[in-house]
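Below is a structure I'd like to ask you about.
With one protein chain removed, the remaining protein chains of the complex are shown where they sit.
For chain A:
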């Protein structure tokens, strides 16, 4: 049986309604997707059925997970955060500047940590071998970047606007334009891989990956804001996107050292 967008729309609506009902009945707000989210078909066989075992980090301040791997200047080069300068020629597409802050749950900046990004080119094609989409590759664009956050937790990338692309979750499935982010915090428990979207994309309601975040406010936090002050005259359009890491981390006061 062919799986249509209409089928997926109905599943998305049902999952959303079930979430709203749970919250109305007093269940906590869910900031993250559930791993079991059937409209995204790849999740069906890849989510654990047993609940996770909770580890209370306050019981053991020595946990290795309360530390994070270190990254430094050796791990990046000057052009790593400028995806338009990694080849001899200019990539095709609308140049953009993406910048924001990396914060913990208390709103404190996370300094000197690694942010990695990857994305499709302006035609919606990844420079990835297994990618089947027949949009053109751009010899001047790989779509991979990395940077370290500065003393204020800030990061900044120069790249081109990625294109939307089709995928095979169902017939006529299209991903809204997005940039993938991989982020480290001060603790390994704060590890985050996510995706940043662009404002007002008409594909939002149709995409089961974005809609897997069933909380409306949480989903909004995945969408960057156009920021004219970040736009570079005669060069690029600016987008602002702050990232807030979840997960417990060491609280030095509690450790009393």
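As a convention for this text, a residue touches a chain if its C-beta (ideal position, glycine included) is under 8 Å from a C-beta of that chain, and two chains touch if they have at least 3 such contacts; residues count from 1.
What we mean here is this: contacts and distances are computed from a predicted model.
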{"item": "Which of \"UDP-N-acetylmuramoyl-tripeptide-D-alanyl-D-alanine ligase\", \"Branched-chain amino acid ABC transporter permease\", \"Cysteine desulfuration protein SufE\" or \"Protocatechuate 3,4-dioxygenase subunit alpha\" matches, in UniProt, the chain that is not displayed", "value": "\"Protocatechuate 3,4-dioxygenase subunit alpha\""}
{"item": "Residue, one of A:14, A:27 or A:55, that touches the chain absent here", "value": "A:55"}
{"item": "Contact set of chain A toward the excluded chain (per top definition)", "value": "31-35, 37, 40, 42-50, 52-57, 59-65, 67-80, 86, 100-101, 103, 105-108, 116-118, 120, 126-131, 142-144, 146, 180, 182, 188-189, 191-195, 209, 212-213, 217-225, 227, 240-248"}
